[in-house]
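Complex shown without one protein chain; remaining protein chains in place.
The first chain written gets the first letter, and so on, giving A and B; residue counts start at 1 in each chain.
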C-alpha cells in the first residue's frame, strides 16, 4: 500500500550526496598496484607491467603479497581453459595446500 | 498466553477446536508449540517466497536471504540456474558466506578452506591426504530441495515432494501477472534494496492484515488526512472494491471496480498520463488497445500465502523469527522499461513503508499492540466473521466480500488449517 500524496523528495532542492564506498564494488585502486578485484573470499590487484619487452599483466594476492605475471600467451590460455580445468585449479589441494 | 480449549468433541482435531468458520483462538498467536509446528508443517513444507531473480542478475552473483529462519544463499550459477544453498559448511558446520552479496563461482569456508561451487557441490579441501586423496567425500552445502520461480519471483520449498509452484500459486499467479503486465517489457525487477523492519508480533497477524480493508481508515487516517489522500475512500463501506478469497490461503483487495468507475489512466498511481508520457507511449506500443485497461486498473494488492505481499508498488517478504516476532522485508517494485515511474516508486516506498514509513510504522504499531492483546486470557477468541452475512461467489467461482470484509482472513485460516492437519 502507498499514499501517492506523500511529497516526493526527488523533486526538491538538490544537495550533494556523499555515497559510502566499498572495496568490493571494484572501484577501489591501490596506488602502485592497480585496481582491486575482490570478494569476501579473495582480494587480488591487477595492473599492467611495462618493464619487460612486451606488456604483461601483474596480479598480486593482496592477502599474502604473492605476485604473478601473466604474458599475452598465458592469458590467452586462461581464456581457453575448459570450465572443468579451471574448477580443478580452485581445489585447495591442487596447488596451494597440497599434502 | 491464552489457554487452548480442551473440550474435545469426538473425532475433531486440535485445529478444529482452534479455527472455526467465524473465529480463531488466541493461542494460535502465542503458543510456542504451535509456532514450532508451523515451522515444520508450513514454513518447511510449502512454497515460501525468498527473493527475485533480478537480485542475482549476472552469472555467479549471490545474495544472502532468510527462508523460514534459515540463513540461505541465493546463487546464480555459470549456466544461469538459480540455487538456494544453506549457509553452512559440510565439514564443521561453519557459516560459509559472510557478505550480504557478491559474485563468486565458488565459496571457500574461512574455517578450514573447504571450497564449494555455487551449486553447493564440494570442489575440494586442503591437504587431501588426510581424507585419502581428492574426491573422497560425498559432501556438499545443504540445498533447499525445491527451487522454482514465477515471473522472476523465487520460491523455495524444504519438501522434496509436493504441489508444484504453479499449483501452490493457483489464482494468485494471475495477480503477479497483473503486476508484471504494468511493465512495457512484461517484467519487474526488485533491485531497489530491502528495508528490514523488526516486528514484535506473530507473523500471522501481518498475513491477515495485508488484505484487511477494514483498518486503513483508522490506522492510516493520520496520513490520509494530512495529504488529502484518495486511498481511504477505496476502503470505505461505500467502496465498490471487493475482498477476494483466491484459494490456497491467498487473498486480495481488488480495487479495480473503483478504478474502472473513475476510468482514469494512472489514477491508481496518483498521477495522470501527461505526467508520464514516455511510460504511457511504451505501454501502448507494447499492449495496443489493452494498454488503457491496464493503466486504469493498476497494480494488484495481493497476499500470497504464507509470506509474499504485493502492495501495488511494494513487495513484502515476511519471515518468522519467533512466536512473537517476525521481520518485514520491503522494497519498491521496479517496472522494467519504465524509468519514469521507477524513481517515484522508490520515493513513495520510502515515504510509506519500512521502520519510519508513514503507513507501515503504524501498521506495525498495531501488530505489536495486537500481539500484547492476544496474550490476555479473555475473551480467548478473535473474530473473523465480518462479511459472512453478505459474502457471495463471483463469476469465476471465488468467494468475495465487500472492501472492508474479512473474507481474505477466512481463506487464510482455511488453508492454514489444512496444512496444520496434514
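The rule is short, and it goes like this: a contact is a pair of C-beta atoms (placed from the backbone, for glycine too) under 8 Å apart; a residue touches a chain by one contact, two chains touch by 3 or more.
Just so we're on the same page, contacts and distances are computed from a predicted model.
Chemist: Which listed name, "Branched-chain amino acid transport system permease protein", "Aromatic-ring-hydroxylating dioxygenase subunit beta", "DNA-directed RNA polymerase sigma-70 factor" or "Thiamine pyrophosphate-binding protein", is the one UniProt assigns to the chain that has been left out?
Modeler: Of the names offered in "Branched-chain amino acid transport system permease protein", "Aromatic-ring-hydroxylating dioxygenase subunit beta", "DNA-directed RNA polymerase sigma-70 factor" or "Thiamine pyrophosphate-binding protein", the one UniProt assigns to the missing chain is "Aromatic-ring-hydroxylating dioxygenase subunit beta".
Chemist: Given that one chain is not shown, which residue among B:65, B:282 or B:344 touches it?
Modeler: Of these options, the touching residue for the absent chain is B:344.
Chemist: Which listed residue, B:69, B:226 or B:393, touches the chain dropped from view?
Modeler: Within the whole complex, the residue contacting the unshown chain is B:226.
Chemist: Which residue, B:154, B:182 or B:195, contacts the hidden chain when the whole complex is considered?
Modeler: Counting the whole complex, the residue in contact with the absent chain is B:195.
Chemist: Decide which residue listed in B:188, B:276 or B:302 touches the omitted chain of the complex.
Modeler: With B:188, B:276 or B:302 as choices, the missing chain is touched by B:276.
Chemist: If the missing chain were put back, which residues of chain B would it touch?
Modeler: 100, 192-200, 219, 221-223, 225-230, 270-271, 275-276, 327, 330-332, 340, 342-344, 346-347, 349-351, 354-356, 358, 361-362, 364-366, 368, 372
Chemist: Go through chain A and note every residue touching the omitted chain.
Modeler: 4-22
Keep in mind that, in the parts below, only the chains that are shown with their structure count from here on.
Chemist: In whole angstrom, how far does the Cα centroid of chain A sit from the Cα centroid of chain B?
Modeler: Comparing mean C-alpha positions, chain B is 35 Å from chain A.
Chemist: What part of chain B is in contact with chain A in the complex they form?
Modeler: It comes out as residues 78, 97-99, 102-108, 113-115, 117, 123-129, 134, 216, 220, 223-224, 227-231, 269-271, 301, 311-314, 343-344, 347-353, 358-359.
Chemist: Using the touch definition up top, name the residues of chain A that touch chain B in the complex.
Modeler: Residue list for chain A touching chain B: 1-10, 24, 39-42, 83, 87, 90-94, 96-99.
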